[in-house]
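I am attaching a structure below and will ask some questions about it afterwards.
The other protein chains are all here in position, but one chain of the complex has been omitted.
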Amino acid sequence: MSEASVGKPMLPVAGKPPAGPRVSDGSNIFLTTKLDRLIDQARKNSLWPFPFGTACCAIEFMSTIMSHYDMSRFGAEVVRFSPRQSDLLIVAGTVTDKMAPVMVRIWEQMAEPKYVISMGACACTGGFYRAYHVVQGIDEFIPVDVYVPGCPPTPEALLQGLLRLQEMIAAGETHYQRMVAAARAKAKGAVS
Amino acid sequence: MSMSQEKLESFRRAFPPSRGVEEIPGQDIPTFQVERELLPELARRLKDDPDFDFKMLSDVCGVDWPERQARFDVVYHLYSLTHNHRLRLKVPVSEQDAVVPSVYGVWRAADWFEREVFDMFGVRFSGHPNLKRILCHPSFQGHALRKDYDPGQRWLLREGEQDEPSWAREVQEDEDHFETQVLNLGPSHPATHGTLRTVVRLDGEVITRAECEIGYLHRCFEKMSERHTWNQIIPYTDRLNYCSAMMNGVGYALAVEKLLGVEAPPRAQVIRVILSELSRIMDHIVCIGANLNDVGAMTPFLYVYQAREEIYSLLEACAGGRLTISYVRVGGLANDVPEGFEEAVRYLLRRIPPLVDDMERLITENRIFRQRTEGIGKLSAAEAVDWGWTGPCLRASGVPYDVRKTNPYLGYETYDFKVPIATTGDTYARYLVRVEEIRQSLKIVEQALKRLAPGPIITDNHHVALPPKEKVYTEMEALIWHFKLIMEGMKVPKGEVYGFTEGANGELGFYTISDGGGSPYRLHCRPPCFAVFQAYPHMLEGHMIADSIAILGSLNIIAGELDR
Partner (left out) sequence: MRNTDVVVCDPKPLRFWQRFYLVEVLKGLGVTLRHFLGNLFGRKYTVTVEWPEVKREYSDRLRGRHVLLTREDGSPRCVACYMCETACPADCIHIEAEEDPTSTVEWEKRPKVFNIDLLRCVFCGLCVDACPKEAIIMTRHHEMAFTGREEAVATIDTLLQKGPIDRIDLGYRPYYGRESRPITLPIPVRVEPAPKAPRPDLAATP
């Protein structure tokens, strides 16, 4: 079968897929770098996930937060179903074209800083559903920080993805942090 | 299972070929091709005549034959609980005039099934109260299961184009000048398991009207299966009801085996029974646990989930995957179980009951829980049958229908187990039935374990099963068969079959049509959730908003199976 042809009469995406997180221009940021690092440490160890669980991966996500794997050991146990209260979007499961606007809206509603883990083959690339109703990877719509392969990934794989994200936050490599850094550099350049 | 001869005779007398009813011989269940004008009368008679008594419409689906004059077949599968017989009706329609009278007035179960046929094939149903797309989104163009639809052709949905019930915009005021409110539950709601959406109209806290929208997890299983070989579909079936992946694979494999005329070896059958019943336990654990979690009791879920985790471990040892195991093959199983399997199952038999007991001690007699669930979401037996309910939900309404008893497969008739039923038909009864089913399943596993004798685990028919690896590496003939099976897929003889098993949620049917090729011509899955969930909006009316969550949890809607 050929690559899913997202070709001919395709309609533009809901409200245009955003290129990255919206951030302030950076001119009002006055914190020193060391303090930023400290805040990143705090952030990485208290990620509040929003489980956007749609399919099989949601069951494995459930396993991850249950007592056997216990995600709270990594500071991420406060599973919030309100995008306003969470900073980590875990997309667990297939996202269909019908679901995509919902996902985009939830992502837009999340307060910054926000990170995205794409869990499982379907969310990452569409998996083996090269089909007429399945989004071929959620990065068509939102920026993804960590991709966790597997169908569904084992809880350990998800936890490793979480640790990877924590490392990225500490090193300032997430999409959000790079956007902030870029905005800051731009603001600095404008001042000098 | 099929109709007795005298019943068939009386059917033929009542509807002779002169009236446009033509019998199609040589099918797995009696099949008649019906002119669409006759359908309403025929349906009414089949339901009301005590001789036939087809009270349940188990499935409606469409089939596309592009080269035929009458391009589409609308296929109805009927079931009679009292006579335990089945009937298949086919109504052919042409593409230009693709209209069939709706049977919603006869069986309410037709509601969503007909909408699905409309969505997938573009066949309209005259007289249907709410005929619109159900699985695909409203901006979708064309009909996806038509043979000329490109499986990769996507259509994107814009924000604001989502479907809304026609009544959602109406604002009503009653005498007290309290505005009724329209509330959107889901699709991303903690209690809707991810992908179900219910729009409710509230009067205070009481739901006065509700409508469900599904399709948020429509992964095109049926279209995908037409593009893959028979064995490649096994991983797809795992993802239908992902809480009990094994049982979908078994159901699918049994349907194809029926078409092929092969049978899995005894050892494979026993292993299938053991793992299926353990999967049923897993499924019920998730259902009960999630239901309790939704109504506010978090602790029991944490306890019973340990059992699930250990069953996962067993499945991983057998198949290599925890959740989506792709362990079943047509004709048997992929691998033999590892050493220590019996001890591990015996350990589970010891391990699960105390955990279930703990849960029961926490919940069953708890007055708070009982008040939340008793009398909530009641459905009478007649209504449940009318809606096409099967499985634990139907049994909680007092109908002892269980495919394992009525149409045994895998030797279920030789196992000693009971079918739990309850008569109240409310949320609490569904909880009780599921708990009892866990115990009955354990009983089956215990008996099956005693029958586990050494032997082959897959049929040696080289037209069906891959030859053993050591032969592939050494023998030319085996290598050729291996090559042919991988490259072309097994050749399944031309024909059609409706294979049905008792899934965790009820009758899981696979209507399979083969044109003799390496992949199915049409594979339709009859998901038990689909029939159950279509009654949900009607059950909500008159209940409080908090009850809707309790009811939803007790129905055990698995989106993968619902939307496929």
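Order of writing sets the labels: A and B. Residues in every chain begin at 1.
The criterion applied here is as follows: contacts are C-beta pairs under 8 Å (C-beta built on N, C-alpha and C of every residue); 3 or more make two chains touch, one makes a residue touch a chain.
Everything numeric here is computed off the predicted structure, so don't read it as measured data.
Shown chains touched by the undisplayed chain in the intact complex: A, B.
Screening B:I281, B:A319, B:M490 or B:I513 against the full complex identifies B:A319 as the residue touching the chain left out. In the complete complex, the residue from B:D336, B:E383 or B:D515 that touches the missing chain is B:D336. Within the whole complex, the absent chain has one touching residue among B:A70, B:A168 or B:V419, and that is B:V419. Touching the missing chain, out of B:C243, B:L260, B:V433 or B:A531, is residue B:V433.
One chain of the complex is left out; on chain B, the residues touching it are 228, 231-236, 299, 303, 306, 309-310, 313-314, 316-321, 324, 326, 334-336, 338-341, 343-344, 347-348, 351, 358, 361-363, 365-368, 370, 374, 400-402, 405-406, 418-424, 428-429, 432-433, 435-436, 440, 466, 468-470, 472-473, 479, 482-483, 486-487.
Counting over the whole complex, chain A has residues 1, 37-38, 41, 67-70, 73, 121, 124-128, 130, 137, 139, 145-151, 153-154, 156-157, 159-161, 163-165, 167-168, 170-171, 173 touching the chain that is not drawn.
Methods note: only the chains that are shown with their structure count from here on.
Per-chain CA centroids place chain A at a distance of 33 Å from chain B. Those residues of chain A lying in contact with chain B across their complex are 1-15, 52-56, 58-60, 62-63, 66-68, 81, 93-94, 96-102, 104-106, 122, 128-134, 151-152, 154. Interface of chain B with chain A (complex): residues 135-137, 139-141, 144, 149-160, 162, 187-190, 193-195, 215-220, 223-224, 227, 235-236, 239, 242-243, 286, 301-302, 305-306, 308-309, 312, 322-324, 559-560.
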